[in-house]
Structure formats: C-alpha cells, structure tokens
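Yeah, one chain of the complex is gone here, protein chain that is, but the others are all in their spots.
Naming follows writing order (A, B and C), and every chain is counted from residue 1.
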C-alpha cells in the first residue's frame, strides 16, 4: 500500500466536534418552542431524505444540496424570526425555506421540476424562494446574497418596520470578496442584518482550513468590521436559538449587524453527486455521533417531554412528507405556456415591439 | 449664514497628523540612502508639480492623480526594494513608477499622450508601467492589482528567485472585495508579497471613516488574515523605509505577506479636476505643516548634511524635470500606425483571418 | 422651457422622480455630499437629505446588492456605478442576480432598480475608464438598457426607467455631459422601447446611440450636401428595442448602417444588423454596414482615441462608399 499523499484530505487529522456545552440546557427557551424546534428538525430531515430517495429514483433532476446533519441552524433561526423578517439563503436552502414555513409540497414539487413547484419549475432546488414567508431567495453564486440581504435590511430601516434580515452562507463563502463588502457596508450603515456562517468545515471538496487564513473563517473576521466574533454549536438548536434571538433583537433595536459562526457538519456529500470521500472517516463518525436530532430528542426527554409525544410528532412529520411527495409527483411538467413568462413585470419576455 | 449641513464633510472635525515619532531619527539607515530618499522625494514633487503645470497649459489630457504630499511612501519603498522586485500601483502611480527608476522623460511624455511615452501613449497617466524596472503596472480599477501582485509573488516563489511583490493601494480600496480575496489568498499560499495601504484619509471626495467599519481601514483588518496590523507615519521616509525593509526581508525569507498602513495626506484634490474642498481647512493646514519634504530636509541637516549639498540636489532634480519636460514636449502624437498594434503577442490586433 | 446641460438634466430627472415618489432613494460613491464625480447629482442631497441620497464605500457589489435587496422589499432605488467599466466588479449582481430573479422565482421578486453609469469615450481616460458597454447589458435577459443622447431624453428616459418595475441600466455618456438643449419645465416622462427618427431620409437608414447620434446627424448633413438622403434613428433604448421603427425605415430606404461606439465584436449593431438581414432582407438594396470602434482596448492618447471612436468623417465616408 502506498503512503497517503499529503494532498489526500481524507488522511488529514479529523476535526472533531467541540465538547457539548451543557449550559444550553438551562436556557430560557419555552418548552413549546423546543418542541416546535424538534418537529422542524424532523421535517427538514425527513424531507431531505425523501428528496434524496427521489433523486435516486431519477425524479429529482439537476443538482441538490442537502442540509442533513445541519438542521439545527435553520431550525433555531426559523424559531427566532418574526414572520415578516427576511431570510436569504444559498443553493443549500431547502432547510431554510421550510424553516420559514414554506409548504413542503410545492418545495418538493420544485425539486421535481413540476409546474406546481414553488417557483413553477423555473428556479429549481438552488433558488427556492417564498416571498410570502419572508424567504427572499436562495442564491447559487457564492457571495452576492450577503449584499442583497443588506438591501432588505436597509429597506426595513427606511420603512421603519423593525424587520430584520438574516443571511445564511457557508464557511467557504467567507473568502469571497462580497462577504467583505457586505460586512463593512452593513456596519457602516448600521443595518438590521444578521450574518450566519454555517461552518460545516468544507467548501465543496476542500477543507476550509486549507484555504483560509484564520481558524474560524467567519468569527475571526468579525473584528475587521468592529463586530464580535461569535462561535456557536451549530448542532444544538438551543444554542442557535439563543444566539439568533440575541442577534435579531439587537438588530431590531437598532443595534446593527451581527456575525455568527455556527459550527456543524454535513452528513453527506456537498451535492447529490458527491460521496464525500475526502473526509477522514473518524471525523464523519464523530459528527454522526453528534447528530443534532437524537441529541435533541434526548434533551427533550430530559426536560420531561414524553417518548410518546415525540413519537407522534415523528408520525405527523412522516405524513407531511408523504403528502408533500404525493403533491409533488402529481404535478405536471411545466409546458410551453410558462416558458416565456415572468422575465418582466408585465408577465412576458418581449424584448422588442 | 446657514448652519453647516451634517453631510458637509468640510465641517467635520479635522483629523490631524499624529505626533511625530522621533525614534526614527536613530534608525539604522545609511546616510547615503537617506540622501537618495531626499533626492527621490524632490524628484517626485517637482515632477508632479510640473505635470500639474502642463495640465494647466492643456498639454496633459485626460485625468491625472498626483501624490503631492505622499512622496515619502513611494520613496521609502523604492529605496528598500531590490531591482528585480515587483511593484503594482494604482492610477495614482506616477511616484511609484519614478521611485522604481523609470525615466522621467518617457513618463512625462506618456502624460502628454506622446509616442515617446513609456506606453507609447496607449495607457496614459493611470496605467504607467515599466516592466524593465519591476514596475508591473498601474491599475485604474480599484482592487484587482492586489490579486495580480499575488500572482507575481507566486511566480517568484515557484521560480525560487527570492523576488518580492509590493502592492500599493488607497484607504478606500480596503472596502472592496478584491482586497479581502487577495489578503486571504496571499496568507494561505504564504506568498512573498507586501500590501501597502496609502491611507490619505479620503477615497475620492468622501472621508474614509464615513465608509469604513474600523478606524484603521487596512491595519485593523490584518488580524482577519492572521497578519499583524502595522500602522506607520507615511510622511516620514525613514519610518517607511524601516517598515518596508522589514516586510520585504520577511517575505524574501519565506515569512509570507505583510500588511502596512502608511498614514499620509494629499496636498491637492483627488484628481486634476478636484479642488479638494470637502476637507476641513484646519486639517489641510496641519498636514501641509507636516509636508514630508521640508521635514526630511530638516532631519538631514540635523544629521550633518550641508545645506549646500541639499541645494545642489535640488538643482539637479530641477534640471532632470526640465529635461523630462522637454523630452515629452518633443514627442510626436502617436499616429495611425500604432493604433492597431499590440493587442496580441504577434504585434497586431486581427480578430479574423 | 429652459436650456439645460445633459449633466444638469441627470439631476433634474432624478429630482423629478424623487419628488414624485417619496420612497425613491439613491446611493453611490461620492454621489451625495460631493454631487458626484461628474457633478450629475449636484443638489440632490440638499433637497432630499442624506437619508435618501447616500454616499457609499468603494464596494460596488455592496452598492448593487443593497439596491437590489431594497428594491425587492418595496423601495425603488437609483444606484450609481461611477464608470460603466466598473460594472465588471459587480457584474454578478447585475447579470446573475438582478436580471434573473423575477424569472427564477416564478415572478415572486421585483427589482425596480435603475443603475446609472457614465459610459463611453472621448475624455482621454484610457482603456479602463472609457468603454461603451451597452452591449454587455443588452446580452443579458432580464435587463433593460437605455442610453439617451439629449438633455430632454435624459429627463424623460430617467423618469421612464425609474417608473419601470424591472432593472434598467441607464447609460450617461461622458462626452455628452456638457452638451445643452431645451428641456420642458414641466415633468418630462418618456417611454422605454421607442426609437426616435432624428432626421428623415430616403436613401439609407443610420441607427445610432448616445454620442454617435449627433455625429451621425452631422454626417447626414454632409451626405445631404452630396445628394444622399440619410435617415438617422436614435435607438435610445436597446432593450426593449423598437424594431418596428427600424424595420419601417429600412423598408423605405433599402440600406442599413449602424454607428456604434462599442468595439466591433458582438456590439449592439450586430444584433440590429442581424434582425434587418433576416426580417428586412428582401427590402435591402445592398449590404448592411457596421461602423464601430476597432476591436481594441481604447487608447488614452488624444490622437489615438480620436482615431478609434467613429467620427463624423468616418461615418460620412463609410456611408458614401457603401452607397456608391
């Protein structure tokens, strides 16, 4: 057997999760909220597992980027946001879309390229949007949406609505120029915006520390904008909710932007085609151990929620995902009638008279 | 009289120069080098004053951005660089070009749009380049050249030549995305590159602190890339030379990039058309008091250089500038023959057969 | 009716719309306190205050991102990108985000942004500050593209652009800023997608834009002296494009010539020429002809720049030769 190559990232030392911070158990979070967060995490998990199955059945076309293992972040923020707040996400946006309350059926239908999809099939997995739920879009080119989130926050500021914009992005995104422009701009204009780095330790197939000048690619950049560098356990919905609530309230009160780095891990590969083999086995195992959902299940039991209650939540979520799947499969494929619509506000696409 | 508007920047409190750091007087800099730096500063000053006069005579067309008042930076770095090192500058690049030893005549001719210009009239004031002097170009769109300087440094690293690349840029440039990408990339690849922010307190007509999240727009960002945040007196050639020498040697030894913020002030406006009226009068006055050239003149006298020696340097510089002017004026305007050359390496511009 | 410069017309147009719509805001580098580096926004901060007219950092992506996000959430925005060449540093937001969002979201998102930008050559600014990049924008589905040639059009098309619910890139020509003409005193509101026949003619159709319009008109004067009757169309709006006016003119004249400041390849003239060569083919009495800047980066020296951008002479000679 050959010696492992220095550039074989799977042979590098594993980056294990930090020890659990038990302080969270005592946080002032209503039990009702916690149960909702449990349910939301299950929905995200079941929904995406189903999406994966449908992909294997060749019903989901194109690409898709799952948040399996990362559900606590979308969940914690989802629970902390007001219905009229704004979310901006990446191509890895299924979880964030659902966590804002967008209906799973049309979201699933979108992945299947159906006309009953939430974007009528025009956008696909990477562009999920539901303006009526404050989900202002999923952006598939790295960086831009941090700047766009600023705009929504600026608009809220001008309109005096106390709305807050939250922008989610990955660790890899911290190295692109737009990250820097967005952060500086947000601070200078004191915008009500929260920047949330979902640090899952990898960009696509490259470990983030190989390509970043600092160990915490988001938090260590905070001071460059006069911001605190906040690192949280991204696998703990309570930790996320707590940090989210604080940052959102601060923004709502006119206290300006925050930057939060939530450390987490994706269970699968970067996108549907990727087996994720560039990761040390021990690392994958350790993080699977740290799956946010069983962990939270245990916590709720410890807080006195009954196993039966949790089981019935599981069942209702399973039903929801089943219904979403049926809804999606029942949709027609969009036809010629919709191809040329909605380029312009007049509903059409004419570029000439 | 109306109350001053909050947005009238000239009514803001002046940002005065920091007190002089006398420690520099004792620095270990050979007197010869100091005399050379005196001469270079004079050349930059006289050259640009002349360029201004020629502009007023309508002989310099287009735009030009002078470094009057900022000469100590180009000078200090020019003195610290090895002839085969690389310089990358901005549209405000006259000083940096001359400080690398490019001949004043062809540089002046370029400003006049003549065929004996250093770019044959094709580039103009904002793109001065002299590859044979290691002056790898002046870049007129903010940000790009920090990334390009990385490439020259990478090339030196690969070729094993110990060359170093230095990239100069303004305070305003620290807020554009390319700044961030360049810094992170340089650190991750441990490139022999020195980033030098010439902080003259203003972008074009807007004070830098109005648009930046941190007080020292370059140095305060250093830690975001694991770099020390170095602030120096940009009006003191000795301070500049000392910092330059340290950073360049570090890079040469394989110690990686540095980021230096040299605080300075421009005596005039941003570009030829700008009277610079957005600046508090007291500020302009205080900085004129802190003109690097008379200050350095005094220092050299204190170090025992004779007034007569300095006067004869002044004279020889005046002659040099006079000769450069004559050379420039004597040039023809480039004609049709050169219009279509040098788009491609074959010397031509054919896009079809 | 008062005589205004093209430069003054920019501020006039913006002011007209900011008065009409109290939501409308503007942002950009040095646009507020300084009134813009081209002095096209002088006085706006005084009338509308620093909350509606804002200076930004040198962060074009942040500027246009802010514009887009605000526009998506109910605030129409005018954003300045100082020189059109700088669209390259924020091209992703323009071409991939603003242009595509409505379609990608099945119509959920509206982006009522006007990107104003100084375009074109003639100021001896060199290759990175002189480009004509209307074609960069024309090729992106989802963008509207406007380039006025007169002060009145500046005001009227600015109003039309601001009132349009889709992203519009509004090109202000640097070499026209100092030109003067009458502008009505009352509100001026024009329409996107309408070309204007600036001079009627029967022998050929010359389509021009922005700085090329006065040059084409002058060339047409000279051609008239030689007995050639050229119709000159000011295209004004590349998207939407007034193909009707163009095709009707070619039907009448039988010849089609475009005058573009873009470098040759893939300029808007190519698009217009291809439309004419397809749809008006049987009306054509001779080749379609394009007059463009050569396919080179624009040189800085006055003598070279003057040889690059189409001149009255070149237009005159080219048309004469083509019609000979």
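Keep in mind that, in the parts below, contacts are C-beta pairs under 8 Å (C-beta built on N, C-alpha and C of every residue); 3 or more make two chains touch, one makes a residue touch a chain.
Note that this is a predicted model, so its numbers are computed, not measured.
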- Query: Which chains here would be touched by the one that got left out?
  - Reply: A, B, C
- Contacting the left-out chain: of B:29, B:119, B:196 or B:284, that is B:119
- Item | Selected from B:29, B:66, B:152 or B:214 as touching the chain missing from the view | B:152
- Note on the structure: Given C:13, C:112, C:269 or C:310, the correct residue touching the omitted chain is C:269
- Write down which of A:130, A:175 or A:325 is the residue touching the left-out chain. A:175
- Please give every residue of chain A in contact with the chain that is not shown. 5-9, 61-63, 113-115, 117, 119, 121-127, 139-143, 172-173, 175-178, 203-206, 210-212, 278, 333-336, 338-340, 343, 349, 351
- Note on the structure: Logged for chain C, residues touching the omitted partner chain are 85-86, 88-89, 91-92, 94-96, 99-100, 103-104, 126-128, 135-136, 138-142, 239, 262-263, 265-271, 273-274, 276-279, 281-282, 284, 286-290, 294-297, 299-300
- Touching the unshown chain, chain B contributes residues 86, 88, 117-123, 127, 129-131, 136-137, 139, 141, 143-156, 158-159, 165, 177-178, 181-182, 184-185, 188-189, 341-345, 347, 349-353
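Criterion: only the chains that are shown with their structure count from here on.
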- Centroid-based (C-alpha) most distant chain relative to chain B: A
- Note on the structure: Cα centre of chain A to Cα centre of chain B, whole Å, reads 44
- Any idea how many Å lie between the Cα centroids of chain B and chain C? 35
- Query: Using the average of all C-alpha atoms in each chain as its centre, how far is it in Å between chain A and chain C?
  - Reply: 40
- Task: Identify all positions of chain A at which a residue touches two or more other chains, and write them in rising order.
- Result: 143, 177-178, 181, 184-185, 188
- Item | Multi-partner residues of chain C (at least 2 other chains) | 56-57, 59-61
